[in-house]
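Every protein chain of the complex appears in place save one, which is left out.
So, chain A:
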Amino acid sequence: MLRGSSAVAIDNERNKHPSDVIAAASAARARRSGRVGLATASRSTSDPHPAEMATHELHPNDTLTTLKMESENLKAKLEEERAKLHDVELHQVAEKIEALGQFVMKTRRTLKGHGNKVLCMDWCKDKRRIVSSSQDGKVIVWDAFTTNKEHAVTMPCTWVMACAYAPSGCAVACGGLDNKCSVYPLSLDKNENLAAKKKSVAMHTNYLSACSFTNSDMQILTSSGDGTCALWDVESGQLLQSFHGHGADVLCLDLAPSETGNTFVSGGCDKKANVWDMRSGQCIQSFETHESDINSVRYYPSGDAFASGSDDATCRLYDLRADREVAIYSKESIIFGASSVDFSLSGRLLFGGYNDYTINVWDVLKGNRVSILFGHENRVSTLRVSPDGTAFCSGSWDHTLRVSEEEGI
C-alpha cells in the first residue's frame, strides 16, 4: 500500500468490515442514531412540563421557526452589544504582572475506603473534615487530616452524585439517582444508625446532580437532571423557589459570595451557564460559549466572575459586570473534558480535574498552565479547594480521594 493513500484508505475503511457480516452492522448503525432517543424514553420518569405540552400541541411549525429566527437575531445583537465594551483582553492586562514561577504539587493524604467510584465531595468549614459520596451508595465523613473515617451512611440508591457539608458541621446532605436530596444529622452515638434520623428534603423528577447549603443549615439549593434548580427549606421540606430556564439536565451550581448573597450560577447539558436571583427565581444572566456540557461552575472569590469546566476540554472565565466570557483555559494536548474546577484563595490559580485522570492548574490572569498532577488512576470526578486555601481535595473513579497541596518553589 502506498503511504500517500492512507488518508483515502481511512475513509474507505470506514465502510468496509473485514468480515462479511454487514447486515448486523448497518442495522446497528441505524439504531445508533436513535439511541439517545431510546435511552431517553426508557429512562425519563418525568412528565413533560404542562406548559411545554400545551405549546407543543398548539403551535404549528411556522411559529416555531419564526420564534427561532427572532431568537437567533437577538442573540447576534446581544453578542454585538457585549463586544462593544470589550476593549482589552485579560492576558493583555496581565502582561504587567510577574509570571508565576515553578510549582510543585504533592499529594499529602490518600483516603481509601470507598468501594466504588467517588462522585462528589465537600469540605467542612473546620478546614479538615470532608464528606464524600460514591457510586455504591456510600456517603463517608472523614477527618482528612488524620484520614480517619468518622461517619458512614449507606444510601438506598446508587450513584450518589451530590453531597454537601452543612455550614455548622452538624449535618450532611446527599442525593443522586433517587431524585431526592436527604439531610443526615451527624450523630456521635456509635450505636445510632444515621439513616434513622434522615430527612428527605428535595424532590425532583429526575436525578440530583448537585446540592449546596446556603448560608445556614436551614436551606438547600439543588440542581437536577430534570432541568431545574430549586431552593428548599430543610426543616419542612417545602419548596421555596424553583428555577426554570435550562433546556437540558443541570449538572452543577455554586452560590455567589457576594454582599447581598442572593444569586447563584448553574451549568448544564445545554452548554449554558445561568446566573439566577434566588429571591425572584429569575435568570438574570446567561452565557453560552461552551461547545459541550458544562460539568462544573465555581465563583471567583470576589464574586465578580465565575469559572466553568466542560466536556469540550476547556475551562472558561466569565465576568459578570462585563457580561461576557473573558478567558479560555485550554491546550491542544488536553483532549478530555474537565469535570470539576475550583479557585485558590486569592483567585490567581484555577484547579481543573479532568477525565484523562489529571489535574491541571492554570494561571487565571495570564492564561497559561502552570502545573499538572498525575496520580489518579481513573477520571477525576470532583475537586474542591479547602476553605482556608491550604490544600485541595480531588475524588476519582479510582475509588480514592487525595488531598494535595501546591507550592511555589
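We adopt the following convention: a contact is a pair of C-beta atoms (placed from the backbone, for glycine too) under 8 Å apart; a residue touches a chain by one contact, two chains touch by 3 or more; residues count from 1.
Heads up, the rule we're going with is that contacts and distances are computed from a predicted model.
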Missing subunit (named according to UniProt) among the choices "Regulator of G protein signaling 11", "Myotubularin-related protein 9", "AP-2 complex subunit alpha" or "Palmitoyltransferase": "Regulator of G protein signaling 11"
Candidates A:V183, A:C229, A:V265 or A:A313 - the one touching the absent chain: A:A313
